[in-house]
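Of the protein chains in this complex, one is absent; all others appear in place.
Moving on, here comes chain A:
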């Protein structure tokens, strides 16, 4: 049981994860090092790369995908994401708004 086929297939997941992680991190660092665009654009692209890398790590290293959508762990991720979204976005909104008003 657990022949070579399964091993190679799962190994491929990790190799893909490593290549994606190296590529996405490398791209983000390169953008900041060489700064070809304005700071605003670069920040947006770096944030997008971070989200892509988050997804890649979840998919390749933690083996979470959307196919098992009935599973509790995926629902917990979505719930956590909602909590994080509410608390982080809410805090930033309020604090930055107050900052501006007190200027």
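Just so we're on the same page, contacts are C-beta pairs under 8 Å (C-beta built on N, C-alpha and C of every residue); 3 or more make two chains touch, one makes a residue touch a chain; residues count from 1.
What we mean here is this: contacts and distances are computed from a predicted model.
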Leaving aside the chains you can see, what is the UniProt protein name of the one that's missing? Options: "Heme exporter protein B", "Tripartite tricarboxylate transporter TctA", "Xanthine dehydrogenase subunit XdhC" or "Cytochrome c oxidase subunit 3".
"Cytochrome c oxidase subunit 3"
Chain A positions in touch with the non-displayed chain are 1-2, 5-7, 9-11, 13-15, 17-18, 21-22, 25, 28-29, 32-33, 35, 39, 42-43, 46-47, 49-50, 53-54, 57-58, 61-65, 67-68, 71-73, 76-77, 79-80, 83-84, 87-88, 91-92, 95-96, 99
